[in-house]
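Complex shown without one protein chain; remaining protein chains in place.
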Amino acid sequence: MRAPSSDLPILFAGVDIRRGTTVLLRNLSFTISAGPPTVLIGPNGAGKSTLLRAGMGLIAPTSGAITWGGREAPSPTGRAIVFQRPVMLRRSCAANLAYALAAAGVFGADRESRLADLLRIVGLEAVADRPARQLSGGEQQRLAMARALARNPTVLFLDEPTASLDPAATKAIEDIVRTVSETGVKVVMATHDLGEARRLAGEILLLHRGELIESRPAQKFFADPVTDAAKRFIAGELLV
Amino acid sequence: MGGETLSALHLLLTGDPALFAIVRLSIAVSLSATILAALLGAPLGALVALTRFRGREVAIVALNAMMGLPPVMVGLVCYLALSRSGPLGAWGWLFTPKAMVIAQTILVTPIIAAITRQTVEDLWAEYRDELTAMNVGPLRRVATLLWDGRFSLTTAFLAGYGRAAAEVGSIIIVGGNIEGFTRTITTAMALETSKGNLALAIGLGIVLLLIVISVSALAWGVRRAGERFAG
Partner (left out) sequence: MKPAARTRTWVALGVAALALSGVATGAQADDRSIVVASTTSTQDSGLFEYLLPLFKEKTGITVKVVAQGTGQALDTGRRGDADVVFVHAKAAELKFLAEGESLRRYPVMYNDFVLIGPKSDPAGIKGLKDIEQALRTIKDKQAPFVSRGDRSGTHLAELALWKACGIDIERARGPWYKSIGQGMGAALNFAAASNAYLLSDRATWIHFANKADLEIVVQGDRRLFNQYGVMLVNPAKHPNVRRALGQAFIDYLISPEGQRAIADYRIDGQQLFYPDAGDPGA
């Protein structure tokens, strides 16, 4: 069951985010609406992580405003995020999930069935009782996704989920993203990998030095990029 | 001299009742004090680690400093407080094991609190993003950090127990070293030394070491078993 009022669309209006004297995001204005995945691309330090956290509601804008479904600061129950290096609790895989479910207010028999579902979706049934810290990188990433999905979110933020994974593990993650997106969850994902962006994106946001360079539907972006920076980036050049 | 030392161990093996009474009291007092100190100190340490308040830095320095509280001083303060002429005299706890537990609890609580604070603070730095993203409330947050930090906290418990088991300065003052009632291994050692029975004192010391080593080994065993199950 979805939350009664949705967090979508997420509207960034003239958002600046500064930390001290460093500008992390500059004058960002765009909308995240329901639909296929929105993928953020851009070089390191472009501000992708910051944008995801801001969209999750973890960082407040220094100036400008972010609204979720028209609301200023709704409770975060409809949103979930998976960080670039997820931290596992010192307990078993299943216990980590149970913890996330409890934190989301799911108890009792309900919890048992949801736990089984989630393990199935991310393919971790076999290692459910293993200590989470002993899982491989790919498995931990999948567990982190399951923890996020335990919150039954409307919007799922993913920060470079396949950055340190081998192709097999990457494929596993991408399959989960596709499945989740098809069930109606809005996925907002940052990635390094242009190929992955091509495979998954419905919409592309290109960030560079904290600014939004280009924002277009994926097919159009790759076929016919408008800005010079986008062209160079797709061609594989380093944007400095 | 070796003969007398061995005689202490011999008493242990043959179950000499006087020695067993002393050993039982030693363990009861130090273990009780450490448990109480853990119940007080762990939440206190977690609180200081997680809340921002004015004078927080001062509190941390004070907590660390109090790990080195002189036992004799604590003993004297407790003695004055629990004396019949003191504020808590009506309790009648002076010269009883209860007073000894109080004194040792005061000595051990800062150790557990300070180590807990450091552990929880380090763990919070690691877990902060995840727990915030999972929208975990403050009470649950503390419980999670304490549970996930359980291995370091076990070390804190052992450090506290070691301090309690080894000290004599406070319990000899508030307990009075009464034979059969408030005599522990360490106070008995002090007495035998003053009587010139040095070898017996050393023998008792060896018994104490054996106890402390056993406790340490037990905790290690529990930890290893725990690691296998939960990493």
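Note that the chains are named A and B in the order they appear, and that numbering of residues resets to 1 at the start of each chain.
Just so it is clear, a residue touches a chain if its C-beta (ideal position, glycine included) is under 8 Å from a C-beta of that chain, and two chains touch if they have at least 3 such contacts.
Here the structure is a predicted model, which is why all the values come from computation and not from measurement.
Chemist: Give me the visible chains that the unshown chain touches, in label order.
Modeler: B
Chemist: Just name the one of B:9, B:31 or B:47 that touches the chain not displayed here.
Modeler: Checking each option in B:9, B:31 or B:47, the one touching the absent chain turns out to be B:31.
Chemist: Touching residues of chain B against the unshown chain: what are they?
Modeler: Missing-chain contacts on chain B: residues 24-25, 27-29, 31-32, 35, 83-86, 89, 92-98, 101, 176-179, 181, 191, 193-198, 222, 225-226, 229-230.
Keep in mind that, in the parts below, only the chains that are shown with their structure count from here on.
Chemist: When the centre of a chain is set as the mean of its C-alpha atoms, what distance in Å lies between chain A and chain B?
Modeler: 47
Chemist: Could you please specify the touching residues of chain B with respect to chain A in the complex?
Modeler: Listed in rising order, the residues are 126-127, 129-130, 132-136, 140, 144, 147-148, 150, 227, 229-231.
Chemist: Can you tell me which positions in chain A touch chain B when the two form their complex?
Modeler: 56, 58, 75-77, 80-81, 83, 86-87, 89-92, 95, 99-100, 103-104, 130-134, 147-148, 151
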